[in-house]
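Part of the complex only, each chain left as placed.
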Amino acid sequence: MASGFSAYLRRDLLLAYRRRGDAASPLIFFIMVSTLIPLGITPESARLAEIAPGIIWVMALLATLLSIDAIFANDYQDGSLEQLLISPHLLAMPVLGKTAAHWMVTGLPLTLASPLLGVMLSLPAQGYVPMVASLALGTGCLSLIGSVGAALTVSLRKGGLLLSLLVMPLYMPVIIFGSATVQSAIDGFAWSGPLAILGAMLAASIALCPLAAAGALRITSVN
Amino acid sequence: MPKLSLLTVEQLCFERDDRHTFEPIDFAVDRGEIMQVEGPNGSGKTTLLRLLTTALQPSSGAIIYAGQPITLCRYEYLSDILYLGHQSAVKMNLTAAENLRWMATGGIDSTRDALSAVQLSGYDDVPCYNLSAGQQRRVALARLFMTNAKLWFLDEPFTAIDKQGVSLLENCLREHVKRGGAVVLSTHQDLAIDGLRKTSCVPHADQGAL
Amino acid sequence: MNWLSNLSPSWQWFHRLGSPRWFYQTTGRWLPWLSLLAFTLLSAGLVWGLAFAPQDAKQGNSFRIIYLHVPASFLALAGYYIMAIAGAVGLIWKMKLSYMLMKSAAPIGAALTFLALFTGAVWGKPTWGTYWVWDARVTSMLILLFLYLGVLALQYAFHSNDAGNKASAILALVGTVNIPIIYKSVDWWYTLHQPATIKFTSAPSMHPDMFQPLLVMILGFYCFYTVALFLFTRAEILCRERKSVWVKELAMAREQS
């Protein structure tokens, strides 16, 4: 059972590594994009500080949204997904493995880079810990919820927009509680509340999303 | 009482958008047999093989494995089959050895043996996009040398393979059936295998011109 | 299963309800009456609300848009649950009719949501000074529109009707889990919009002269929604069952008359 999880986790990580050629690349990408933000918005640190948590969360969102459809699409095209579907084992485990790999190349690097991005965007000192904590939990939710949308649209060949239409509404609570965690910390309020909600959402997503995605794959890839 | 075949297909039909793909199909394959599915392009051979792997659901008819409909013994059935489709599930960005390793049930040794069985020894660490078309197909075929599956479903396995490779593969099939396995394959080429059985896939009258 | 349906009449009812043909014939009998009721309620409510109800002290005549805004908002929300429940029934009991209801509920719900947003935006200009604010209720309504559009788009994206039904049912269900979360989170996030005044637990905080026509409009919208849902579903039934004998007979009869 669990071996399906780790096999697919390792395989997808290897594939991501081969494609990008460099394990550190998503990190570098986020750092580069963040250098452009002060250019486009404002170089004043006071104003940057106000929007920093929001900007980092929007980046997490876009990075997930624009990469999540590849989670099953490549496998669908080259026939690997079909092999996965006709394996006798539980489908949810490999799906969870693939989702974990996706998180490790989008959400995790962003979480790790976020203190640096915080410095670049003049985030106040008390915001760092809640930002890292909320990103760690929240980006996990984003990948998991996204996997359901990706599974629903994998056989459609017009993925892109439909996928974003499907998952965007579901991402909303994550964004709200995520940036609220950081904002409350900056404003000097307790931030354990929104963080706990994020944690609960992550737990629920881990339990439900792989099952929903596996069911969706079985339904939609039949044609 | 008639003999119980390993795999029996009874009046199998498939519909896409309310159009039948092929005329109802009946056949039985037993241990030690190789069954070639014949038919012109677009007659539904790939569709039939995918039905047999449960990737598609038949609209009517039954697939019976060792006496039981496969819907009732899904786990055993899926554990016993191997499917190799048009799309070979070879990842271009991985090397030949890596591609096999994560499909392997044995260890790294079996990977190396399988690659040398398809005459790719020395290419273990070449990314697959640097291989020729036939070499890529051989990587996919290497799975045949590292599986315990009893029933093989092969969709045009000889695509892009040279003459020597074809006879190598024919040997491999012969040995598999000698060990008590069975094979259902589709191909447009003539095979040099004794006792090859054939069944044909006839496009349904519903289907448009061709 | 046969003894079960003999034992309990409720099961028989359930299975008969699952038959598209039964549904088509029964709703065919109800439809004229329902349409009449919807038309009467809507026209009465509109005339009463627009012409006779008193002006609002602060907002003047612009408040009258409430007679469209509130019923549309109500039905937009209720419609999502109707759609999701229909989808769930389809997934669990593999009932074709249920999927057809779900498929029909999506465009109606989306249209009502759009109407709520549109009337709200038009109303926002005189009251809030802009067409658009990022208020909790408003934002969640926009998200609801996206959810509807997603279900619709997913449904029609599949060639195979069956896959489309199942996929959009899954999505509708995932959405249902999220709707309370969305409401909670958005409420908690930022509120400017009118809090709910119509509550079942306490008396409305609105003047009765304004409130009574609103109630009529809401009832009228419910009837109208049902009529629309029936019409859409009947069209879908005819389309799906066009090869069956009873539909062919129906078409023959129609042709002869």
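The chains carry the letters A, B and C, assigned in the order they are written, with residues numbered from 1 in each.
Convention: a contact is a pair of C-beta atoms (placed from the backbone, for glycine too) under 8 Å apart; a residue touches a chain by one contact, two chains touch by 3 or more.
This structure is a prediction, so every number in the text was calculated from the model and none was measured.
*Asks:* Which formula, in the displayed labels, states the number of copies of each chain in the whole complex?
*Replies:* Full-assembly copy numbers, per this file: A x2, B x2, C x1.
The rule is simple: only the chains that are shown with their structure count from here on.
*Asks:* So which chain ends up closest to the centre of the protein, judged by Cα positions averaged per chain?
*Replies:* It is chain A that sits nearest the middle.
*Asks:* Between A-C and A-B, flag the pair that has more C-beta pairs in contact.
*Replies:* Of the two interfaces, A-C and A-B, more C-beta pairs touch across A-C.
*Asks:* Taking the mean of the C-alpha atoms as each chain's centre, how many Å separate chain B from chain C?
*Replies:* Roughly 50 Å separates the two chain centres.
*Asks:* Averaging only over C-alpha atoms, locate the centres of chain A and chain C and give their separation in whole Å.
*Replies:* Computed value for the inter-centroid distance: 33 Å.
*Asks:* Calculate how many whole Å lie between the centre of chain A and the centre of chain B, each centre taken as the average of the chain's C-alpha atoms.
*Replies:* 37
*Asks:* Quick check: what residues of chain B touch more than one other chain, meaning two or more?
*Replies:* If we look for residues of chain B contacting two or more partner chains, we find 16.
*Asks:* Scan chain A for residues touching two or more other chains and write them down.
*Replies:* 222-223
*Asks:* What part of chain B is in contact with chain C in the complex they form?
*Replies:* 16-18
*Asks:* In the complex, go through chain B and note every residue touching chain A.
*Replies:* 16, 50, 53-57, 74-79, 81, 83, 85-94, 98, 102-103, 127
*Asks:* Within the complex, which stretch of chain C touches chain A?
*Replies:* 143-144, 146-147, 149-150, 153-154, 157-160, 163, 166-167, 170-171, 174-175, 177-178, 181-182, 185-186, 188-189
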